[in-house]
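First, the structure itself, so that you have it in front of you.
With one protein chain withheld, the remaining protein chains of the complex are depicted in position.
Just so it is clear, A, B, C, D, E, F and G label the chains in written order, and each chain counts residues from 1 on its own.
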Amino acid sequence: MTHQLIQTRVHGRGGQGVVTAAELIALAAFYEGKESQAFPFFGVERSGAPIMAFARISNHKIKTREQVYHPDYLIIQDDSLIYDAGILSGCLANTKILINSSKNQAEIFQEFKKASKSNKQILKIKIENIYTTPATEIALEFIGRNIVNTVILGALAKHGTLFSLESLKKAITYKLSTKGANILQKNLAATEKIYATS
Amino acid sequence: MTHQLIQTRVHGRGGQGVVTAAELIALAAFYEGKESQAFPFFGVERSGAPIMAFARISNHKIKTREQVYHPDYLIIQDDSLIYDAGILSGCLANTKILINSSKNQAEIFQEFKKASKSNKQILKIKIENIYTTPATEIALEFIGRNIVNTVILGALAKHGTLFSLESLKKAITYKLSTKGANILQKNLAATEKIYATS
Amino acid sequence: MRPVSKPASSLNNKTGSWRVYKPETDYNICIGCSLCAKLCPDACINMEAQKNMAGKLKPETDYDYCKGCGLCAKECPVKAIKMVKDF
Amino acid sequence: MRPVSKPASSLNNKTGSWRVYKPETDYNICIGCSLCAKLCPDACINMEAQKNMAGKLKPETDYDYCKGCGLCAKECPVKAIKMVKDF
Amino acid sequence: MINKNTKKFISPGHNACAGCGELSAAQAVMRGLNEKVIIANATGCLEVTTTSYPESAWGLPWIHSLFENAASVASGILAALKQKGDLETKVIVQGGDGGTYDIGIGLISGMWERGENILYICFDTEAYSNTGIQASGATPYGAATTTTPNGLTSIGSTTRKKDMLGIALAHGVKYVAQSTAGFPDDITNKVKKALTINGPAYIQILCPCIPGWKINYDEAAMMAKLAAQTGLYPLLEYLDGKLITSSVTATFKPVVVNDYLKGQGRFSHLKDEDLKMIQKIADENVAKYKI
Amino acid sequence: MINKNTKKFISPGHNACAGCGELSAAQAVMRGLNEKVIIANATGCLEVTTTSYPESAWGLPWIHSLFENAASVASGILAALKQKGDLETKVIVQGGDGGTYDIGIGLISGMWERGENILYICFDTEAYSNTGIQASGATPYGAATTTTPNGLTSIGSTTRKKDMLGIALAHGVKYVAQSTAGFPDDITNKVKKALTINGPAYIQILCPCIPGWKINYDEAAMMAKLAAQTGLYPLLEYLDGKLITSSVTATFKPVVVNDYLKGQGRFSHLKDEDLKMIQKIADENVAKYKI
Amino acid sequence: MKNNNKQLLEGSRAIALTIKAIKPGVVSAYPITPQTHIVEDLAKFKAEGQEPYEYVRAESEFAAASIVLGASATGARTYSATSSQGLLLMAEVIYNISGNRLPVVMTVANRAVSAPINIWNDHSDIMGMRDAGAILLFAENHQEAIDQHVLAYKIAESLSLPVFVNVDGFITTHSYESCEIPSSKLVAKFLPTYKAKKGEFLDPQNPITMGVFAGPEYYFDFRRTLQNDLLSSAKLIETEYKRWKNIFPTDKKEAAVKIDNGLIEYYGPKNPKTVLVTLGSVAGTIKQVIDDNGVKNSTGLLKVRCYRPFPEKAIKQALKGVKQVITIEKAYGLGHEAPLCSDLAVTLYGEKTKLKSHIVGLGGQDVTEKEISKIIKTYETV
Partner (left out) sequence: MKNNNKQLLEGSRAIALTIKAIKPGVVSAYPITPQTHIVEDLAKFKAEGQEPYEYVRAESEFAAASIVLGASATGARTYSATSSQGLLLMAEVIYNISGNRLPVVMTVANRAVSAPINIWNDHSDIMGMRDAGAILLFAENHQEAIDQHVLAYKIAESLSLPVFVNVDGFITTHSYESCEIPSSKLVAKFLPTYKAKKGEFLDPQNPITMGVFAGPEYYFDFRRTLQNDLLSSAKLIETEYKRWKNIFPTDKKEAAVKIDNGLIEYYGPKNPKTVLVTLGSVAGTIKQVIDDNGVKNSTGLLKVRCYRPFPEKAIKQALKGVKQVITIEKAYGLGHEAPLCSDLAVTLYGEKTKLKSHIVGLGGQDVTEKEISKIIKTYETV
């Protein structure tokens, strides 16, 4: 078994469940027998402010505690974050980017281009590594609120190699168990839907 | 100039100015150009409880901070203290004892004998080193209150070799300066009286 | 190095990037009452004098800082402010 | 070794040695009202039953502890207690 | 009045939540102040969100030391001003309900006891907002917080709000007032009035907190108005121990508390009997504070 | 009642000053207690003079931790008893005026806010007696202490006593009472009454201090009686916020304050106008506490 | 291969669940980031009616510490948790708890101290309390934190000493990783129900006086006893840890781990030239760097699990013959050398080993593998 370490960074806004998204990633992988780790980067900012969290998955015990500087996966919960200066920090040609947006791959790439110009940064990511998913639409349709943190992971299950839909559903079930059956079902349905349509 | 260190221990009760007595001894000697030091031994006891204080006089700088274990002079402000277990602690054949009492030398020695028997201690002091002085009587007569701490030192000036009456009066004058001229004069008069009659 | 900052230096922190919805004011409806400006937690509505408007003040939103909370819109007595998606 | 003491162990500390004046009660005057016992800060007056005295209590001063403050003497309603020099 | 040229004593660019009721109220407080002021601020949202180095939103001389000692720091400031002969500059303390009702109350009591000319302003979010909505002495009966969660055996907070106004009055504080973030002009006016008092003054302002109360970003002012309208948090002013103004006038028609509670997530678990209990508290207030 | 066979909860052999008013009052408190009691005691004369290792005067389970935290320690004791299912043992806090009015007040406020079934007894010597008579929040106007000495530019303490009873009442303390060391039976009875209360109770007792007040060894009770008789320190009882008993009855004839002040060294420097000020305070009390 | 009892948990949750299994009688704490999640979880468990402990809401850390002091003096098993400013505010109470020999257990979510105020991790808070008379354990990860909390109660109650378990704020308290929580039944096997000894707690049946005043004739003896008991507790920590891990084995021993007991862990090659010595979570990052260095690596890691008492004997032995020792520390000793380095100077005094300190990660600055590598390289070339 070769040493395989996959690092993910999740970007979102305070109040959108960014840390939960990272936790779910780690949890889904954990259910598949992998070693995993998730942790937040906390600032002083509050509800509405951009924040991020990290997840690591490996087939070895994860010992390091440093933050994720070169993510294999970048998850963006809200396309308005594209203009945030730090969003692509450490992203390389092979970084896969999953973004909640009703725009398509090409449009998003254009946005990134614009943003990196205005931030005076060099754009290293590749257009073919961008995946867009309309998580907000689906969340509104299925859950009735713009809570995309579980939903967007359905697309990750599809596009990524981190975990299966089943493991994700198991993770969501565990995490939302205290919220009542109704909320849980809606979330699972939304996740399945996004998986199916991604 | 040979190294000469004279150590004094004052016994009295909380509220009777024991520490002031030690201070006055040091101060009177200080006025004579000697080096001196005074300090209390504080316990948790309150007004009425037996307490003590120390003074050292020397013609050299006094460096040590240890308590006085073998006093050259022992001053007892109140003859009811004779039965206190620790009162003669460290007193040797050459220790001079000055005690406020209306009793005489022989009577006091008898009391000490009785006390040391009941405390199961060996009596090392010599009768000829006991000086009694009726400080309470004189204090009541001159000051109107049973405050003997200044008064008794008049007898010390007479019997001891620590300081002169003049230096003592200077020390008392300094110490009582904030108490008003009246109180000061009464104290000085009492001190002179005791000096004269000792 | 002392833990001391210059006054009003938070102006360097453009919190407009937090916004998801954006308040848009319809000046035809607005009566210039200043309530929105008084309530805005981010002090980013300025009531500006307008020419030829007989002292009627015009609320100008500073989008560099507006976080898009919608408080102004909710409290405007004449509903002159609308929140619109900002991207 | 713990900073813990046994109850009522202060009885080892005979504060009677503090005394300069000593309270002496004239039982002929005393009416057994207990006030002295109630006020004594050192709890060293005990009101004891007396034989053939129809329940009249007798204040007994415990000189092992009495500090000679004179509070009992001062407050005794019938001035049954006198403070005398104790040596 | 508020325009591009106004000197804002709290500038934009701070990091408080979008729609924060505490910052909204603080802006109203600032409009009551002038430049001859020094502020000592306790730890809490108002402090953390405004002073992230190297940036600060403050336009007045301002200091934060600790969570619990703002009152004493203010006493020190006042002493230093006095000693310099500056009798003009007003010293102001700002603290949250946690810093005021709980951890700071001992030092506030000391400050009041010294009878110093200091204005204390309490921003009452009814919880420790800054650390994630734990219960404070100001948390009302029935509110769920992270340390008084509702659950099988718990209705949330089981204690009522500490009567800080009463405590201030018992300390002989000269001017004691209460307002809410729904009434910015009322806040500003009370602050202005307090500046004219020579001696201890205390103003307490109810500040709805977005994540704390579980309300929408745009609801702080609405909730703060309802709090006064139900009688749970009336607008009040005491001078020298006497109630001189109150929103509970002879003609006051209270809104039922449910209208206030139902929109707040922190109360969403309450049952009818709990609502009745809270209505009783409101009714008691109405009786107590009627003018 | 007090005899050789009585279990004394404070035994002889402690080290308090001869004639101490605080210990005299404490003995009266003890006579109100029974054996199902645990005491948490703040630092101060009552503690220092009774617990010099290896000896202790206490006959009840008793703990001293710090100067300022006795109230919280009591909360912990209560929680432990509750958890063990012991609902019978009463928890009592004892503190001096310094530990109560000043350094401990924050923690007392917390205890009261929790509404716990704890009886707090304040032994008010009107100064920090244990450390040599410095001023506390309970030091009355005009009293000389070592930190508020009289002098060319000073009449001694310039602040009035903090209104601790008022503060307790503002906290909703169920039973609030006041007594003085001149009335041992009154103290004992109030303590007994307080034991029957289920909830917070507060009793404050004026305790003349020999070196603190500069009085003779035998004058503690006399001074304590005069304090009540002048109206400066009336005997009071509040239940659920209502004054139920008071020594200031309709027929109360106050002694003039000078009769009380003149025998005390701490007031010996006062001038006529100062005496008038103190008389005014007494008069205000008489008006306030008349029943 | 996989341990099926493992769960992926937030560090705070893992600690809260462990405390629940330990069954304290009285819990009291005051919220402060990053300790909050632990006490919020305990409040939640209580609100759900699951737990019989008393949960006392304190109005400050000073009160919280005093409340557990009072409860402990009344014979209850107690728990508290704090951080940074909260720990400093408790200072006077902490000295009092140890002096009164009360077995209070507390979690410290380590965080920087003010001013300037900063909510992130370093060890300045606990280092300021290292002389306060409490036993101090440091956990690298969730599993260690879990084990150390169980151990803490065992030691505390055996020796009547407070024990504080240190976990890195955010890094440990707010991160998710897999770990195993012992059942309360298993815990009970190791840690019997707490019963304070007769005559040593507040008890109407046995009315002792606690917290006495001790004059110069007695005070020194109390302190000497405390110091001796602290120093000799190292032995008990070692044996009890071993016992516990026999009852509750969770992870396979890795090859790189050459020493693994309650006091220290050594990770690395057999005869290292250089050893980094550290406390807490940064050990993980160092291990990663050692792993990545592969065979050419001549650097080892000594992780100090028990910092007070400082396990002189164990450390001296582990570092025998090592050429250089570098401490990786998260606190300055303001005005002199850093604490861990000072402790090692005492321990290695007279040895030939070179000794240096490196301060890292203050106020939450991320400690990267690169930074560690760089430190190692600097010394490899010496």
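The rule is simple: contacts are C-beta pairs under 8 Å (C-beta built on N, C-alpha and C of every residue); 3 or more make two chains touch, one makes a residue touch a chain.
What you are looking at is a predicted structure, and each value in this text was computed from that prediction instead of being measured.
Undergrad: Touching the absent chain in the whole complex: find that residue among G:Asp41, G:Glu157 or G:Asp343.
TA: G:Asp343
Undergrad: Who touches the missing chain here, G:Tyr30, G:Tyr79 or G:Trp120?
TA: Result: among the candidates, G:Trp120 touches the missing chain.
Undergrad: Among E:Ile2, E:Ile38 or E:Ala201, exactly one should touch the missing chain; which is it?
TA: E:Ile38
Undergrad: Touch as defined at the start, partner being the missing chain; which of F:Gln134, F:Asn216 or F:Asn258 qualifies?
TA: Of the candidates F:Gln134, F:Asn216 or F:Asn258, F:Gln134 is in touch with the missing chain.
Undergrad: Among G:Pro204, G:Pro269 or G:Gly363, single out the residue that touches the unshown chain.
TA: The one listed residue touching the chain not shown is G:Gly363.
Undergrad: Against the chain that's been left off, what residues of chain E make contact? List them.
TA: Residues in contact with the chain left out: 35-38, 40, 47-48, 51-54, 56, 58-66, 68-69, 72-77, 79-84, 89, 106-107, 109-110, 113-114.
Undergrad: Spell out, residue by residue, where the missing chain touches chain C.
TA: Contacting residues on chain C, toward the hidden partner: 1-7.
Undergrad: Under the stated touch rule, tell me which residues of chain B contact the chain that is not displayed.
TA: 19, 22-23, 26-27, 30, 33, 35-40, 42, 44, 61-67, 69
In the analysis below, only the chains that are shown with their structure count from here on.
Undergrad: For chain A and chain F, which third chains touch each of them?
TA: Where chain A and chain F share a partner, that partner set is E, G.
Undergrad: Taking each chain's centre as the mean of its Cα atoms, which chain lies farthest from chain F?
TA: It is A.
Undergrad: Could you quickly compare A-E and B-D and let me know which has more C-beta contacts?
TA: Counting C-beta pairs in contact for A-E and B-D gives the edge to A-E.
Undergrad: Roughly how many whole angstrom separate the Cα centroids of chain B and chain F?
TA: That pair's centroid distance is 39 Å.
Undergrad: Could you put a whole-Å number on the gap between the CA centroids of chain C and chain F?
TA: Here chain C and chain F have centroids separated by 57 Å.
Undergrad: If you look at chain B, which of its residues touch at least two other chains?
TA: 43-44, 48-49, in rising order.
Undergrad: Would you mind listing the residues of chain G that make contact with two or more other chains?
TA: 57, 59-60, 100, 115-116, 207-215 - these are the residues of chain G that touch more than one other chain.
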